[in-house]
Every structure is written in C-alpha cells, then in structure tokens.
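Part of the complex only, each chain left as placed.
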Amino acid sequence: MSIISVNTRNQFQGRVVGINRSPVVSEIEVETAAGIINAVVTTSSIERLGLRVGDEAVALFKATEVLIARLGGPGNG
Amino acid sequence: MSIISVNTRNQFQGRVVGINRSPVVSEIEVETAAGIINAVVTTSSIERLGLRVGDEAVALFKATEVLIARLGGPGNG
C-alpha cells in the first residue's frame, strides 16, 4: 500500500461516521461537505488502513462510474 | 427512460457547469455542495436527457464503486 496521487478529480474528504462490518465486505459512511458518501469495501482493506469511526478519510471514485439524472423526468428542465 | 427511484444513497444534486463532448463519450461536471463531481457518460445519453450547461442534475454512483483512502498514509491517523 503505497502513498500515491490518484488521477481522479472525484475525491471528497470527510470523517468516518459509520462502519458496518461483515466477514467479507463492510460499509463505510464518510461525512463530507455534500453529505454522507457510502462505500462498500473489503473488510480486510479497512483493517490494512486501520480505519476507525472518527478518522479523517477520502472517498474517491472514477468519473466512468457516475450516472447522471434529471429530477422528475426528461421534460422538467 | 422511465422515472424511477434508485436504491443508492450516493445521489448528489447540483448544476451542470461543463460538458466536454466527443463522438462517443462526454465528460459532465456537476457542481454540488461538496464541489465538482465529474462524470463520463455516452454522448447519446446526454442527448436523450437533453442536458445543457446550467441545468439541474443529480450525480449518482454505487457504494461498491467508492474507494476509501487516508491522507498521507496509513500511519497518519
């Protein structure tokens, strides 16, 4: 696990406010300026990072993973 | 294209502030409370939605797509 600069601009800093663990994957809630970002990651990767509730963290995701929608429907714009 | 409620909590409302088009895919910038969210979507899907700069939009993504990081390295927490 190296210290790196990742290409994506979608990086949101916040604080871990919830970790819901299960044996293989866990759900992490990061409170950011835009509200909670939810992540599902392997439980082993949480342990490698040593993440605990209250820690600062960065939630990041690729632009190719983002869907775009309109409120209410195509005709409401 | 139906009007739907999607399961993910990762839905961030904002305003389209940039569209960089190319023949197959385009990049959309949505300005949200947390800053810009970048999306790469098919150009045809932008046309189906009729999206233009200045429109309100929602950027959404699954929790399984989000990576979690620490600032600086594992030892800085």
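Going by the order they are written in, the chains are A and B; count residues from 1 in each one.
By definition in this document, contacts are C-beta pairs under 8 Å (C-beta built on N, C-alpha and C of every residue); 3 or more make two chains touch, one makes a residue touch a chain.
Everything quoted here is computed from the prediction, not taken from an experiment.
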| item | value |
| --- | --- |
| Subunit count for the whole complex, all chains sharing one sequence, 2 displayed | 6 |
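The rule is short, and it goes like this: only the chains that are shown with their structure count from here on.
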| item | value |
| --- | --- |
| Centre-to-centre distance between chain B and chain A (centres being mean Cα positions), rounded to whole Å | 14 |
| Of all residues in chain B, those that touch chain A in their complex | 1, 3, 6, 8-13, 27-28, 30, 32-41, 45-46, 48-52, 55-74, 77 |
